[in-house]
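Then we have chain A:
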Amino acid sequence: MESIWLIPLLPGIGAAINGLVGIRFFGKRLAGVLASFMMGWALWLSLVAFWELLGDEDRFHQVTVASWIPPIPLDTVDGIGSFSVDWSFTLDPLSAMMLLIVTGIGFLIHIYSIGYIEHEPRGGVARFFCYLNLFCFFMLTLVLGSNFLVMFVGWEGVGLCSYLLIGYWYQKKSASDAGKKAFIVNRIGDWGFVLGVFLVFFTFGTLDFRAVAEAASHMPVETAAVGFGVISAICLFLFIGATGKSAQIPLYVWLPDAMEGPTPVSALIHAATMVTAGVYMVCRNAVLFTHAPMVMEVVAIVGVLTALVAATIGLVQTDIKRVLAYSTVSQLGYMFLATGVGAFGAAAFHLMTHAFFKALLFLGSGSVIHGMNEEQDMRRMGGLRQYMPVTALTMAIGAVAIAGIPPFSGFFSKDEILFRTYLHHGVFVPDKVLWGLGVVTAMLTAFYMFRLINMTFFGAYRGPAWGHGAEDHGHDEDGHGHAWHGPHESPRWMTIPLVVLAVGAMLAGFVGVPIAFEAVWPWTATIEHFLHPSFVAEGAHAAEEAHHMSLLGELGLMAFSVLIALGGIWFAYRNYVERPEAAERLAESLAGPHRVLTNKYYVDELYDATVVRGTMGSAGGLWTVDRQVVDGAVNGTGWTTIAASWVSHVLDKYVVDGLVNLTAWLCGEASYAFRRAQTGLIQNYAFVTLLGVFAFVTWFLVAR
Partner candidate 1 sequence: MAEAIVFWTLAVLILGLGIAVISARSAVHSVLFLVVNFLLVAVLYVTLNAEFVAVIQVLVYAGGIVVLYLFVVMLVNLKKAPERYADPRRVPWTGTLLAGAVLAEVIAIGVYSTVSSDGAAATGGGLGADTPFSDCGSLVSCNTEQLGWVLYTSYLIPFELASMLLLVAMIGAIVLAKRHL
Partner candidate 2 sequence: MLETIVVPLAKIVVLLNAVLVAVTFLVLMERKVIAWAQSRLGPMRVGPYGILQAIADPIKLILKEDITPRKADKYVFTLAPIMSLVPALVVFAVVPFGPDPFYYLSDINVGLLFIISVTSIGVYGIILGGWASNSKYPLLASLRASAQLISYEIAVTMTLVSVILTTGTLSLVGIVEAQREGGLWFAFVQPVALMLVFIGGLAETNRAPFDLPEAETELTGGFHTEYSGMRFSLFFLAEYANMIVISAIVVIMFFGGWLQPFPNVPALAFLGFVPPWIWFIGKIFLFLYVFIWIRATLPRYRYDQLMALGWKVLIPVAIGNLVVTGILKVAL
Partner candidate 3 sequence: MTLEAPRASTTQFDTDELVINMGPQHPSTHGVLRVVLKLDGERVIDADCVIGYIHRGIEKLSENRDWTQIILLTDRMDYVAAATNNLGYCQTVEKLMQIEVPRRARYLRTVLAELQRIASHCLWLGTHAMDIGAMTVLLYAFREREFVLDLFEEFCGARLTYNSMRIGGLPLDIPPGWDKKVLSFCDLMEGKLNDYETLLTNNRIWLKRTRDVGVISGDEAIGLGLCGPPLRGSGVPRDVRKDEPYAAYDELEFNVPLGTRGDTYDRYLIRMDEFRESIRLVRQAVEGIPEGPIMGKVPRLIKPPAGETYHAIESPKGELGYFIVSDGKSTNPYRFRVRPPSFCNLQGLKRLVTGHLVADVVALIGTIDIVLGEVDR
C-alpha cells in the first residue's frame, strides 16, 4: 500500500514516453501495447493495494509523497491559518473501489483501443495513447488525492484530457468545437468547485478531506430550521462543480457533443470514469453534505430532473452514441438522486455497475460503428445480429443490465436507489414524488435502450450495400484506405474486452444484493458495508441508519420496478421489431413533443440565445462604448496635448534650448584646453595608473 503513489504515476510515465518519444518513433502496436502495459501494471498494483486494504482494520491509508505548498499564513475564519498542501494519496474503501474501476475498465479499454485505433496514422496512435494514459494518470490522481487541491489537479487534468480526446480528430470542425464546448462548460463548473475549495479552507483551515470531515462532523446540521449556513454554501458550490463535471442540469449540454471523440474515449471518459468524478466528489464529502440537508434536496431534485429530461431526449435520438450519451446523463442523474437522498453507498454502487454496463455499451457501439465503417445512424443499421454475434450478445447483456432486469447488475443498484428514494422524506418536495419520477425514468430507460438494441441488431438490414458496384456512401472520405466489405465482427483486441465487461455487467450486482434477499443470499449489501467508513467522519460512531420496511413491501417495490422495465422493453419490442412502422406513426401522432425532444428541448438554442448571444451582445456594446467614449476621450486628450505642446515647443526651442546650447558651447570652448590629455593611447592611461601606484607606494615607504 506504500506504493499507491505509483499507481497514477505508471500511466503518467506511459504518457510521457508515448508523448515525447512515441509520436515520432513508435509503431502503432508498440504505442498501444506500452500504454496497455502501464495500465495493466497499475491494475495489478491496485489489486494488491485493494487486497491489503481488505486486511487492514482501519480501512484507511494515507501516503504523503512530497510537500507541495510549504506552509503559508493565510486568513481563515479562525484567524491566521497555515495553508500547506502535500502531495498525499489516500486509500480508503471509496477510493479503492474507484481505483479498481478506473484501472480495470481503463485497462480493458486500452486493449480495446489497440484494435479500434489501428486505422489511424502512426503518430496519431501514439498521440491517442498518450492522451489516454495521461487521462488515467489524472483520473487516478483525482481518485487517490487526499485533499481538495490534489483532487483539483486531477479534476482539471481529466478536463484537459477530455478536451484533448474529444478533439482528437481535430481536423473535423465539429470535433474541435465539441472539445471547446466541453472545456468551457466545465470551466463554469470548476468555478463553483474552486469557490467551494476556497470556502472550505476559509472555514476549516485545512484542505485534507479527513480533517475537513472531522471538523464538519462537530458542526451542527444545517436543517431548514437552522438556516442556510456556511456548510450549505460550500456544498452548493461543490455541487456546481459536480454538475459541470458530471453533466447535470444545467451544464449537461457538453456531454452529448463529446461523442465526437473516438468511441473508446466515450466509453472510458464520458461514461465510466470522468463523468462520475462529480458523484465521487460528492460521496467523498458525504459528511459535509449530510450536514446540509437543504443542498441535499437540491442535489436530489437536480439529479432526478436530469435523469428524466435526458431519458426523454434519449427516446428519439437516432445516433447510436448520442442515445448512450443521454443515457449516461440520465444514469448520472440517478446517482445524484441517490446522493441527494443520502444513499451514498447506493450512489457509489450504481456508479460501479454503471461503469461496467455503460462502458460495455459504448464499446459495443464502437464495435458496431467500426463494423459498419463509421456509420453511427441507427436508421441505417438493423439486423446486425447475424454479422457481429459477439457484439450483439454483449450489448444485449448491457441493455438488460441498464434496464434493471434481475439478476443483472443494474437491477440491484438501481433498485437500491429507488428503494432509498421511496423511503426518503424530503425538505421541500413531497414524499414519493422523486420516487415516482425515478420510476418513470426507469421505464423510459428500458424503452430507449431496447429501442437501440432493436434498431441495431434486429429487424432487416437497412444500411448501405457493399461489394462490387456498391453505392459509395461517402465513407471513403474518412481516410480509411481499406475497402469496406460489409458489416463484420471486430478483431479480437476489441471483442475480448467486450466479453470481460459483459461478465462484469452480469455479475457486478451481486456485491450489493438487497437485504430483502437475506433468506436466499447470505451476503447482502456487502458493498455498502464496505464503503460505509468512507461516508462518516472518523470520530463518528458507525451508526447506520435503519431503513426498514416490511419485507413484502420491499419485494413489491422491486417487482414493480422490474415490471416497469419489462413494460418498457415490451413497448420497444412492439414498436421496433414487430411493427417497425408503429414508431413512425407514434412520432407523427405526437409531432409536437417529438420535435421538441428531437431538438433536445431547445436547450442548446436557449443557451445560444441567452448566454452566447448575451456575451457577444454585451461585448459588442462594450466595444462600442470603448470606441465612442473611451477613444473619444483619448483623442480629445491628444488634441489638447498637441495644442499645449506647441506652446511648450516655442518655449523650449528658444528659451530652454538656448540655455542648453549656451552651456554646451561654453563646455566645448573650454574643452579645447583639456582634450589634449585624451590621447587615445591606452598605454598613456596605463602610465597614469602606474603613476598613481608609484605615488601610493612612495607614500607607503615614506610614511612607514
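Methods note: contacts are C-beta pairs under 8 Å (C-beta built on N, C-alpha and C of every residue); 3 or more make two chains touch, one makes a residue touch a chain; residues count from 1.
How were these candidates chosen? In short, all candidates are chains of the complex that A comes from, given by their letters.
Note that the coordinates shown come from a computational prediction; the quantities given were computed from them, not determined experimentally.
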item	value
Options 1, 2 or 3 - which one, within this complex, touches chain A	1
Residue numbers on chain A that touch candidate 1, as the complex places them	679, 681, 683-684, 686-687, 690-691, 693-694, 697-698, 700-701, 704
